[in-house]
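I have a structure I would like to understand better, so I am pasting it below and will then ask my questions one at a time.
Here the complex is missing one protein chain, while the rest keep their positions.
As written, the chain order gives the labels A, B and C, with residue 1 at the start of each chain.
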Amino acid sequence: MDFLTIIQILDSTVRLATPLLLACLAGLYSERAGVFDIGLEGKMLAAAFMSAAVAYVSGSVWLGLLAGVGASLALSVIHGLASITFRGNQLISAVAINFLAAGLTVLIAQSWFQQGGRTPSLIGGARFEPITLPFADSLAGVPFIGPIYSDLISGHSALVYIALAMVPLTWWILYRTRFGLRLRAVGENPAAVDTAGVSVTGLRYAAVAICGVLCGLAGAYLATGLQAGFVKDMTAGRGYIALAALIFAKWRPWYALGATLLFGLLQAVALRYQNIDLGGVVIPVQFMDALPYILTVIILAGFVGKAIPPRAGGEPYVKER
Amino acid sequence: AEPALIFDLGGKFDKSFNEAAFAGAQKWAEETGESFREIELQSEAQREQALRRFAESGANPVVMAGFAFGSALEEVAADYPDTKFVIIDMVTPGDNVRSVVFNEHEGSYLVGMMAAQKSASGVVGFVGGMDIPLIRKFACGYVQGVKAVNPDATVIQNMTGTTPAAWGDPVKGGELTKAQIAQGADVVYHAAGGTGVGVLQAAADAGIYGIGVDSNQNYMFPGHVLTSMLKRVDNAVYEAFKDGPELATGFQVMGIANGGIGYAMDEFNADLVTDEMKASVDEAAAKIASGELLVHDYMADSACPVE
Amino acid sequence: MVDNQQTGRPEMVAPDASRAPAIELRGISKAFGPVQANKDISIRVMPGTIHGIIGENGAGKSTLMSILYGFYKADKGEIFVNGDKKNITDSQTAIAAGIGMVFQHFKLVQNFTVLENVILGAEDGALLRPSLAKARKELTALAKEYELNVNPDAVVEDLSVGHQQRVEILKALYRQAEILILDEPTGVLTPAEADHLFRILENLRREGKTIILITHKLREIMEITDTVSVMRRGQMTATVKTSETSPEQLAELMVGRKVLLRVDKTAANPGDTVLEVRGLRVRDEAGVERLKGIDLDIRAGEVLGIAGVAGNGQSELLQVLGGMRSGKGSIRVNGQELDLTGLKSDARSRRKRGIAHVPEDRQREGLIMDFHAWENVAFGYHDDPKYQRGLFMDNDALRQDTQAKMAKFDVRPPDCWLSAKSFSGGNQQKIVVAREIERNPDLLLIGQPTRGVDIGAIEFIHEQIIALRDQGKAILLVSVELDEIFALSDRIAVMFDGQIMGVRDPAQTNEKELGLMMAGITDTGPQGQEASRNG
Partner (left out) sequence: MDKMPRWADVFLIPLISLLLAAGLSALVILAIGENPWAALKMMVSGALGSTYGWGYTLYYTTNFIFTGLAVSVAYHARMFNIGGEGQAMLGGLGVALACLYLPLPHWLIALPVAAAAAAIFGAAWALIPGYLQAKRGSHIVITTIMFNFIAAALLNYILVNLLRPQGSMDPATAKFPEATHLPTLHDLLAPLGIAFSKAAPANVTFLVGLLACFVVWLLLWRTKLGYEIRAFGHSEPAAVYAGINPVRITVIAMLISGGLAGLMAINNVMGEAERLVMNAVEGAGFIGIAVALMGRNHPAGVLIAALLFGFLYQGGAELALWTSIPRELIVVIQALVILFTGALDDMVRMPVERLFTRRKGEA
């Protein structure tokens, strides 16, 4: 494998890891606040559709982005209502949301565009264009550094850079701000937050809303950045891989970056090679596809470092029976 | 009886294979003013139900686009001896079945020639959908065409996957194309159904040329689709509909000779294809039609003489 | 560690009748579904005093205070703080009104540091750094002022219960609470820690703060409060000056009739040794050693009572004997060794060896609350051939059996189709006791047999235990109620910190001696007659 190929694979890794990273951070906010969310997939899907649909109609990718975030937020509100206000089962609520998104996107797409549940292809301003960073072109010729800078680091769409910036930002919010302190506390012991005079409901809704926004970005990136338009089920399990990455990352922002890059790399390799020949042993592509899930199960089983979820996670906060 | 058309999983608007089938049906409907029934499959298991449902309700003939219907049709055909079935891309036994197959290798040869002439780098790409003999047949014809023009040219080949999901994965199509471009490809031909949208998109984004397949895809990225290999599925469907319930069953081959295969020229690629290129390709087409030039068919012996 | 020197009672700040009460509640009512936890409660707490609230389990004490702190919302009623009517909708408004509360179950974030717990909800700005710095300074000052030493950087889950409680108090003080509510603060403390706590409370009172102290330990009430209110069954039955009342009167107010907790029983007639425990050690899930080498013997026809402050290993002892935990060491029943680990160490195997077990927590362990009464009567014995018919369970036989037991133990209502949760606490306990005693076990393990049970039922259950003893069975009784231990036991063992501090004859010891042993002090001379605390 030559240097250029590696750069290409890494480049592809960054692109493929971006939606995973955004969704993973989305899940991080929600789960750190004690609201488990296996509905990342559905929210991404809804956002992917809405962003593509509105971007197509308006011709503006930014309007599309806004609409995508809106759609994702709407599903977040449902999840919030079910799991915070009505103290329902968070897992069941999220399962429902995933199905709702899978069904509604196709239904609406079919009704609006009559193209069998997809949106028309996006062109021009309806898509996120790659951003060329300063000096990328002039540096391209420099050996080693040149390709790394101009091919790998430069030339991604705005959302990629936003996603990467979200990592330190999330770390800072979580560990350096009042909001972060309260957010972490409400996922560990909501009663402590409540008796300290802070609204558990408010915090959890805020977390779920942030989760919605980030899932919205992830979905919009899929439909208007990575691809040019929405197709049925286009998230293709990315929400679940993001969830797996979140567990892999033990609910921490920097680890989340690492986990999603790893899973992105796995996808990039699986995309490019049908079968990988490692000196006689052929690794089938299906194994590469399944690897993120297998790794997550291994982590979950506690064989490699135990992943301890936020202690109050998954349980509605009930004061009075 | 109303004729019926069943689309495969890629969906009616895949801008490719299924869409071509739809166009044929549409043309028939417009010409005759009559209506037809259609359904887009959502899952493997629905194949048989769709066939039966149409046969049951008296639709005739029932046309299905895609080799994957083979085993379902085998099952169903005998149960409805009065209904005529037409299957495209697959040979299926049965007294009431017409099997339509195309000489895709011939068309692929033509666009391969064009790719080799257009390529500045001497490297061209091919992105297939599901890795099955049918798609290798495309690839093999393409390589033969490329090598006929430039024996030193490199052809990078990738298949998207091994399951029907490979027909509808534009992201993967795009990534594969980007990888090929990184390796120097400046013309990429796809035979990947819905996945191909991603291929053409990536080619257009990178400022190189894509080649469409099945339908005329030149319009999708004007100036960036060199041409399209036309597989006249539309004609096959149109004819089946026109023949109606009395259609002749059996084996039908569509190739360059009978207008079933070709390549697309229109206002979108007029500026891309020089007269010279066109002339050489047309010449080859004539030779193939006359039998003077024989393009090797991968499916004949599951092998390709060139790589 | 304990200086045995009671802090002399400071000159009392005379409650100034002209000042408005620090807290006044009027007509507070609160229902949880069908349970009326508080009924039309009114109470006044004067500033600068320590005001005690006592009452049996479930009387509604915690509920009332949680309402004052804004944790629950009252259905009816008004709250006045320093004479002003306050609409306390949540803890935020309560804190703003100068109220702080230390809950019965601490409300701390286990994996946060002390500092983070203290500033949570009381941060100064959007960024943490300045808040943390300020809190660190403040904490040092508070620690000095009130003897409240804790390492501000320690992670809470690493702290002892006593220290966690200090963090809770610091939290309240950091929020400038003038009125401090403590809900059963000593339940989990050793006597030494409790003494320390009371010194802190004295200090606070001297500073002019008002303290509401919930407890059901009469000794504590008499020792430290100025005024005491008594609650029973959701109602406030009386408020009296501590100096003008006596423990006997308070007890009577608490349960609603004269209490004389003596069970009629004849002297024990012990036979062969049934249970023999040697060097028993148990670690909990966190790896902490909870039993540190226990030796015990119980003979047929005797009740061995285990006294001790909750959390000193009594629960683990019951659980390991009952097969709910594994351990190390040796346990013999009727001379036969029991497995302490592995498949045969489970509760099922224990039952086969003639051990019955009334668990400490009937709702969590002893019963399946959603099962019918008849299903619960088979619980733990569901593989008894008596309840089987071929491949299936013989539910008819089970229901007949249940009706018989319900009649014998006077379970009300005697309907075997009701689910366990529809019975009152006392009747639930009767079902469990009936199930276990009617198995006619060689050894009965019984934990907190009358917790939250009314007087009538207490007497009944006590009679059943003694009757079983008189049939020549061995009984191990664990209870935090010393009265109960005295009433039932033929011998009393005291547990402290996972060890048996000693075994005493109830006729030859007294509460004071046991109290010291419960604090881990044993060097009190033979039979500990002269052991006492000055005061």
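One rule holds for everything that comes next: contacts are C-beta pairs under 8 Å (C-beta built on N, C-alpha and C of every residue); 3 or more make two chains touch, one makes a residue touch a chain.
Please read all numbers here as calculations on a predicted model, not as lab measurements.
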Left-out chain, listing which of the shown chains it touches: A, B, C
Absent-chain contact - pick from C:380, C:426 or C:502: C:380
Given C:351, C:430, C:462 or C:504, the one touching the chain that is not displayed: C:351
Hidden partner chain, residues of chain A it touches: 38, 78, 81-83, 86-93, 95-100, 102-104, 106-108, 110-111, 114, 117, 237, 240, 243-244, 247, 284, 286-287, 289-290, 293-294, 296-297, 300-302, 309
Residues belonging to chain B that touch the chain removed from view: 37, 39-40, 42-46, 48-50, 52-53, 56, 67-68, 70-71, 75, 79, 130, 132-134, 162-164
Residues from chain C at the interface with the omitted partner, ascending: 33-34, 322-324, 343, 346-351, 357, 359, 361, 364-371, 375, 378-380, 382-383, 388, 391-393, 395, 419, 422
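By definition in this document, only the chains that are shown with their structure count from here on.
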Chain-level touch network, classified as line, ring, star, complete or other: line
Pair with more cross-chain C-beta pairs in contact, given A-B and A-C: A-C
Whole-Å gap separating chain B and chain C, where each centre is the average of the chain's CA atoms: 78
Rounded Å distance, chain A centre to chain B centre (Cα mean): 35
For the chain A and chain B complex, residues of the former touching the latter: 4-5, 8, 11-12, 15-16, 115-118, 121, 222, 226-229, 231-232, 234, 236, 268, 271-272, 274, 285
Complex interface listing, chain A residues touching chain C: 175-182, 184-185, 188-189, 191-199, 311, 319-321
Interface residues, chain C side, partner chain A - complex: 32-33, 69-72, 90-96, 101, 103, 107-112, 116-117, 119-123, 125-129, 131, 171
